[in-house]
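Mind having a look at this structure? Questions to follow.
Complex shown without one protein chain; remaining protein chains in place.
Showing subunit A:
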Amino acid sequence: MSRAVRILLTQRIALLALLIVVVVVTFFINDAGGYLTAPYDFDYMSASLISAVPLAMLGLAELLVILSGRGGIDLSVGAVVSLAGMVFGFTYGEWGWPLWPAILATAGFGALCGAVNGFLVSYIGFPALIATLATFYAYKSLAIVINDQQPISTKPIQELFSLSKSVELPLFGRYVPDVPLGIFTFLLPTVVAVWLLLARTTYGRRLYAIGTNDVAARWAGLPVKDTRFKAYVYAGLISGLVAVVTVGQFASARPDAGVSGNGMALPAITIAVLGGVAITGGIGRVAGVVLATLLIVWLNAGILLAFVGNEGSQYQLLALGAVLVFAALLNGLTNRRYGGTTS
């Protein structure tokens, strides 16, 4: 028994998996009892995954940046999504570029925005919080001013809405629910790419090394500045891809897409921390971020059905905050009792 508790407390992935099961079972029971406003079944869970696409991708962007250590964090991802989305709107929607060059240009522009962050943080030595706070303001402002506050929703952009449609899987698709297309076109490739980068390349090992102890990494001859710089570039690249997804979802390139309301950066950082990424750097895994996203998405989807009107979106805030504070306190506890979580 104590061994099971220990695994749950020290293995973040095990805890997240358990929490997902608890959440899903709870809503299934509520559904069976008729307490929900609409059925909470596999079809609904699958359809709700569309909101996991931007969330998980930005969570992975934060994973890369936070891993790089020295207080690494990126507050600007939401503003990059807004600004790169406008770039996509111009190239694809206004100037009539073909789809692929437009996507590449958008991702490249995101990477450029990330490179500005990385240059300030890694080569000049700005604290990451400050540098990305500054670029958050700058990108946000540019995104709104660049097209005079107007969204771009020309015909090609509107037709992109098909990205968020659900599709039937080949072969065994008849036996499982339809899955949103964005999962396959954007989320899975990003997850696999980031996992390969972190777990199967020299770069990944270097990133963990500089995040754990950058002085030791420098004495070991690692290119610390270059490695950290690239983490911000990759985060920007992913934000650029999220911009394409977001434009597709809204069927419009909105200048405030990534910063309206709470913005996209706060939820992304929350997901990363919930997924077991240590804010001090060097600790964190792709699987944790993905599981944390699933937990939040399915929890939010259930909450929407459990309340009438806009109360649901309010209780989502409560759930997100409570889960984050709970996870953080748990981290503190395990640090003292077991000497830390392993992922």
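Just so it is clear, a contact is a pair of C-beta atoms (placed from the backbone, for glycine too) under 8 Å apart; a residue touches a chain by one contact, two chains touch by 3 or more; residues count from 1.
Everything that follows uses one rule, which is that contacts and distances are computed from a predicted model.
One subunit of the complex is not drawn; among "Spore germination protein", "Phosphopantetheine-binding protein", "ABC transporter permease" or "Aspartyl/glutamyl-tRNA(Asn/Gln) amidotransferase subunit B", its UniProt record names it "ABC transporter permease".
The omitted chain makes contact with just one of the residues A:A14, A:A115 or A:L129: A:L129.
From the options A:I29, A:L99 or A:V145, the residue with contact to the chain not on display is A:V145.
In the complete complex, the residue from A:I29, A:L196, A:A220 or A:A328 that touches the missing chain is A:A328.
Touching the omitted chain from subunit A are residues 73, 75, 120, 124-127, 129-131, 133-142, 144-145, 148-149, 261-262, 266, 269-270, 273, 279-280, 309-310, 314-315, 317-318, 320-322, 324-325, 328-329, 331-332, 335-336.
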